[in-house]
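Everything below concerns the one structure shown next.
A single protein chain has been omitted; all remaining protein chains appear in their positions.
And then subunit A:
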Amino acid sequence: MAELDSGLTAWMLVSASFVLLMTPGLAFFYGGMVRGKAVLNMMMMSFGAMGVVGVIYVLWGWSMSYGSESVGGFFANPFEQFGLGGGGVFDENGEAVIDGGLPIIVDVGFQATFAIITVALISGALAERVKFGTWLVFAGLWVTFAFFPMAHMVWSGGLLSGDGPFAGIAEPVDFAGGTVVHINAGVAALVLALVVGKRKGFGREPMRPHNLPFVMLGAGLLWFGWFGFNAGSAYGADGVAGLAWVNTTTAACAAILGWLVTEKIRDGHATSLGAASGIVAGLVAITPAAGSLSPVGSIVLGLVAGALCALAVGLKYKFGYDDSLDVVGVHLVGGLVGTILIGFLATDGGLFYGGGFELTLVQIIIAAVAMALSAVVTLVIALGLKATLGWRVSEESEVSGIDLAVHGEAGYETLGGARKTTEVKA
């Protein structure tokens, strides 16, 4: 049996816990941005994703992502290590298998948290109008057919990894999930926004964020959790993790400035929503790049991501799709910025550091393939659910408030006459 590295194992357990905290953080980030009548449903989509994906992950998620029986480089056999059996995680004596100093069961936990947050991210496109049951079914289908395959392709020797067909050009880089998490979720959000349709009154009625302090709290929790996401993806308690930590912070800081300057010039105000959004945009962009940029390169990346995402969030009004909380503008655009700028800013092989165009080219290819796969898979699932369970709650429920209609609760005492309690049954 390989030797256990207790420092590494401790750090990975902590990192997994950090990343899990991102999903409740996202619930606050998203929850504050919707109207008060839909806050609980918005937060419940994140918590619901935890329920569904956390269970699926140990059943077939790990096996499909990191199992040893790859099917054409697209995904691994879901039955090989179903329920974490099959000897990959625990040996025949029931002892944890250790690989590179780390018990694989710790890696299972770490990776499960990535699957959860990725699915939860998509919910930002579906605010205030979607049946909760349909969302839960979608979460299970999407994580199975879009996320696990993408994780396998990029991180487990599949099609888009250093062992894939594109590695002949240059070795593709996705440190912590620019393609697997952010481009994947961003494309899914765009497809869903188009299939599910707009909220009633979108673009005409004001749909102001009801609680900006929630949004800022959520951004803070996401940032904190992102240290597990990025520095944890170093798979070491070492200098690479330190570099990823510093790059993560630096890029987020620069992106705050990038976003605020952009909106100050365009709209006249530097806003709290802009600062919170800038943080997330910077974190998204640095995710694939955290291990391969210098801290100064991270400043450049953060500034570009902050400014571009601030401009991109306006696209939905121009094109008329209701990506309610800007999953496309922040995660797809930010993910593309990070994935592609690696080709310019990577200290090893980047164009600005004496490299050629090869790295940029391979980064564009993996981004494009990831987008195409995510789009097709999401479209099939979304249309299938539209034809069967249906996506939308009734117009009446949407207008009066999805919280009360779907969950039988209201987020706040002051919302609506339904809060008048006439009888208590205990």
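Note that a residue touches a chain if its C-beta (ideal position, glycine included) is under 8 Å from a C-beta of that chain, and two chains touch if they have at least 3 such contacts; residues count from 1.
Here is the rule we use: contacts and distances are computed from a predicted model.
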Exercise for review: Would you mind picking the UniProt name of the chain not drawn here, from "Xanthine dehydrogenase family protein molybdopterin-binding subunit", "Nitrogen regulatory protein P-II", "LemA family protein" or "Peptide/nickel transport system permease protein"?
Suggested key: "Nitrogen regulatory protein P-II"
**Study point:** Residue among A:Phe224, A:Tyr317 or A:Phe352 that touches the chain left out of view
**Key:** A:Tyr317
Point to revise | Candidate in contact with the missing chain, chosen from A:Gly268, A:Gly354 or A:Gly408 | key: A:Gly268
**Study point:** Of A:Pro209, A:Gly225 or A:Gly306, the residue in touch with the unshown chain
**Key:** A:Pro209
Check your understanding: Tell me, which residues in subunit A touch the chain that this view leaves out?
Key -> 206, 208-209, 263, 266-269, 271, 273-274, 277, 310-311, 313-314, 317, 326, 329
